[in-house]
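Handing you a structure now.
Excluded from the complex is one protein chain; the other protein chains are retained at their positions.
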Amino acid sequence: MKVKVGINGYGTIGKRAASAIQRMDDMEVVGVTKTKPSYEARLAIKEGFPLYAAAQENVAEFEKEEIKLAGTLTDLIPKCDVIVDATPSGIGAMYKPIYEKAGVKAIFQGGEEHGISGISFNAFANYQEAWGAQFVRVVSCNTTGLVRTLFPIDRVFGIEKAFAALVRRGADPGDKKGSALNAIEPSLKLPTHHGIDVQTIMPWLPIRTMAVVTPTTMMHVHCVTVELRKKATENDILSVWDNVPRIRFVSGKHGIKSSAQIMELARDLGRPRGDFMEIIVWQDGIKVEGNTLYYYQAIHQESDIVPEIVDCVRSMMKIETDPMRSIRKTDKAMGIGK
Amino acid sequence: MKVKVGINGYGTIGKRAASAIQRMDDMEVVGVTKTKPSYEARLAIKEGFPLYAAAQENVAEFEKEEIKLAGTLTDLIPKCDVIVDATPSGIGAMYKPIYEKAGVKAIFQGGEEHGISGISFNAFANYQEAWGAQFVRVVSCNTTGLVRTLFPIDRVFGIEKAFAALVRRGADPGDKKGSALNAIEPSLKLPTHHGIDVQTIMPWLPIRTMAVVTPTTMMHVHCVTVELRKKATENDILSVWDNVPRIRFVSGKHGIKSSAQIMELARDLGRPRGDFMEIIVWQDGIKVEGNTLYYYQAIHQESDIVPEIVDCVRSMMKIETDPMRSIRKTDKAMGIGK
Amino acid sequence: MKVKVGINGYGTIGKRAASAIQRMDDMEVVGVTKTKPSYEARLAIKEGFPLYAAAQENVAEFEKEEIKLAGTLTDLIPKCDVIVDATPSGIGAMYKPIYEKAGVKAIFQGGEEHGISGISFNAFANYQEAWGAQFVRVVSCNTTGLVRTLFPIDRVFGIEKAFAALVRRGADPGDKKGSALNAIEPSLKLPTHHGIDVQTIMPWLPIRTMAVVTPTTMMHVHCVTVELRKKATENDILSVWDNVPRIRFVSGKHGIKSSAQIMELARDLGRPRGDFMEIIVWQDGIKVEGNTLYYYQAIHQESDIVPEIVDCVRSMMKIETDPMRSIRKTDKAMGIGK
Partner (left out) sequence: MKVKVGINGYGTIGKRAASAIQRMDDMEVVGVTKTKPSYEARLAIKEGFPLYAAAQENVAEFEKEEIKLAGTLTDLIPKCDVIVDATPSGIGAMYKPIYEKAGVKAIFQGGEEHGISGISFNAFANYQEAWGAQFVRVVSCNTTGLVRTLFPIDRVFGIEKAFAALVRRGADPGDKKGSALNAIEPSLKLPTHHGIDVQTIMPWLPIRTMAVVTPTTMMHVHCVTVELRKKATENDILSVWDNVPRIRFVSGKHGIKSSAQIMELARDLGRPRGDFMEIIVWQDGIKVEGNTLYYYQAIHQESDIVPEIVDCVRSMMKIETDPMRSIRKTDKAMGIGK
């Protein structure tokens, strides 16, 4: 029998999580919620997902637009084994008591604090920590990106110290709210929360981060420097990454020079929604000098956490013991691969 | 037997034309050309398209990168019934004598002059003009957009006069060259060529255009005003457009307010490459006052001409006499629909 | 004795109005207000303008930052002959009763409705209408731009009909809020308010407008078409504009092709704050065909209304009867000129 998943918040992450879950053979979407009769609400229906109003007070607006509802969140919860809470940052914390009272498992997003669940998740790094848990937080897109590349490097070579300057995109493509149109804006509170958030998964890692936001909608780009404990060449590093999941190489020499060209590649490869769920590393943009490793990576903020959510469901529902088996299953169904 | 199509220039349009042709049951791609061993050359191979160097002088560079070629353009041409020339603006004219000498049919892009073929093409407006022709030009993305909405309006209500202000995107998403980063730049030569180009298909239409380029990668948007000969309401206009192919409505009220949100919808609908081959009209952004009609339309510059190319092949190769049958066949295979 | 002016709202317009008034010999700034101890509050003090809190409730925050206040708006009003209300759109209407009760004259911005004063102002077009009035609205940057170029054309050649497509900047340079980062967004409610607002000054003018917003911070650009009553050549038109104030020509041939390059010119000319208070017309971007005139104009949204505010003070305070004398005086003091 398939695990029954409800999606609370059918937006940027919610709609992708729903699509991903629907592609798996061991789980299914039993309903999604929306606060407004937007085009995404219509999309949910078109996709065949039962649509629920997030709250009773939203129902009238849907009715006015003649959009058929299957009920409200209260009706959806009892149908679910696990809720993927894809509500905006900070809202998840407001829903937690509701899930708690209903006794339903829930996955929160990186916009929530680690304390919401006490467990922060990355499939390759700590799949087992979510085993059977009631509440788990899948870390944010940036944290996921840092963990994906740093965790294997740490395991193989040891990391003495890591630093990343995060050059963030200003808004998602379809978003109106976002950064200033023509400015670079630093995150003045130092160190920024990104490095600290990596430590929710790798508490032993001495990592610090700075961050600026820039007026683009296409991917975050990280400038990462790592002091290694063991000697390594560029090829050693590439070889380690080549053997772990959800990291993909591109090459400036082949014409993939910018974040926009990476996203163009995703479209050309026929990826769903033109998403790139892997972390993208420029293979001709890495360098080792002495014991210091420098590299650039690009993070598709709309989608990189989506396969992590799928794996998180499996761990929480105890339907797959082996992390790599879960990861491979997810990736195969999503068309993710080298 | 399928019509054999060669693609000269596997770039933004060429790769889309190749994908589209491959989806049809009455034509096939027998080869594509590339001047450099870029990532798009690799993509062609991955997609299973035989790869040819555009010229003998390019061969060495491919060999250096160990990319296997099926030959050069000279080898490709004899294998083709028709060449889709998707080379950059102005280059098509340089290739014409080669096609002419080889006796192969060719479709040029809107970047070439009307005079290159004497026939400018839009499937709904003048499918028959390309019938059996050796050379045809499929008009540009903007011209295609204007013809798609103006032609049916003219047929039903008559157009006394039309004007459009074209707000152009500055570059395609993956392009480096493009407009200034933070500026609006008008096309000072008036009237701009866009209206004049519409007249290559609708020579009777009194249309004038102005144009500015803006720093975005997402769609052109047209502000169109039309003086109608017959009285019409907004609903009359919408009803006409609803009954012709390749026009799609969106609604600001449902949250589709900007060109970026339209492209987001294309991704959500699972369109190949996130493309929108229809012309997009805001149904809540049209107005009739007296005999004047005002409307906005958005044009996906990367893809709207692609289905026109497919139909153009059918007309030139005389494999389908009925324009609407060709259009429907193309649209069905491409997932284009209301 | 100089006219005493208070500035309610020392932001984008307020700080420019203050600087402009301070350059005149017949008026002076007696105080400016601010709601927060921002850098602009500090700037006011640096500039020597007495600083007032907008309201009593704001005082504590200033004190916390040790910024010395001269009082609150209530203290400022009795010191003023006229208030320039440069508060955000819609807030002016909330202040009107306060000005009314205090019996102080006030100038509102174009963000308010015409009805706030019943008089909408442009110095060249209707200086006399503001004569001695208690409340006047100086129209918005876009309306000012349209009136500046259309009013003289109408007077000399007669306008049968005018249409403008407004390509708007998305935000001011220093603003965080603004348009989407990478999108074009049309104003769906048609006709847009801009043309209707022109009619508050030229009620006889048949004008319609459409508008889109684009992701740039540099100037609005208008695509204007005018049906003329009398025959005119391009040179006739340029000659009319050359003889009226606050229109300046640039030339694409000399390298001024975009809105950003216009602003660069303002910086090079040493204009205060790099502002361009004139409406900028591309002299090689105008065209007459039959009785239709086409032209492009660029509007510096941050500053074009500033000299209008100065002239408006003179008319309201009855200190200069001749509009052209006021305009010339203002322009000379501001360094505006051909």
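First chain written, first letter: the chains are A, B and C, and each begins at residue 1.
Assume a contact is a pair of C-beta atoms (placed from the backbone, for glycine too) under 8 Å apart; a residue touches a chain by one contact, two chains touch by 3 or more.
What you see is a predicted model; the values in this text were computed from it and never measured.
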{"item": "Where the missing chain makes contact, among the chains that are shown", "value": "A, B, C"}
{"item": "Residue of B:Gly92, B:Gly145 or B:Pro173 in touch with the missing chain, whole complex considered", "value": "B:Pro173"}
{"item": "Contact residue for the chain not shown (choose from A:Ala55, A:Met94, A:Leu190 or A:Met324)", "value": "A:Leu190"}
{"item": "Listed residues A:Gln22, A:Thr72, A:Gln134 or A:Thr214, member touching the removed chain", "value": "A:Thr214"}
{"item": "Residue ranges of subunit A at the interface with the undisplayed chain", "value": "163, 165, 167, 169, 180, 182-186, 188, 190-191, 208, 210-212, 214-221, 223, 225, 252, 257-261, 282, 284-287, 289, 292, 294, 296, 298"}
{"item": "Touching residues on subunit B - with respect to the absent chain", "value": "170-171, 173-176, 178-182, 215-217"}
{"item": "Positions on subunit C where the hidden chain makes contact", "value": "15, 36-40, 42-43, 173-174, 176, 181-182, 217-218, 250-251, 254-258, 260-261, 263-265, 267-270, 272-274"}
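FYI, only the chains that are shown with their structure count from here on.
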{"item": "Rounded Å distance between subunit A and subunit C, as computed from the means of their C-alpha atoms", "value": "46"}
{"item": "Rounded Å distance between subunit B and subunit C, as computed from the means of their C-alpha atoms", "value": "42"}
{"item": "Residues within subunit C bordering two or more other chains", "value": "180, 182, 215-217"}
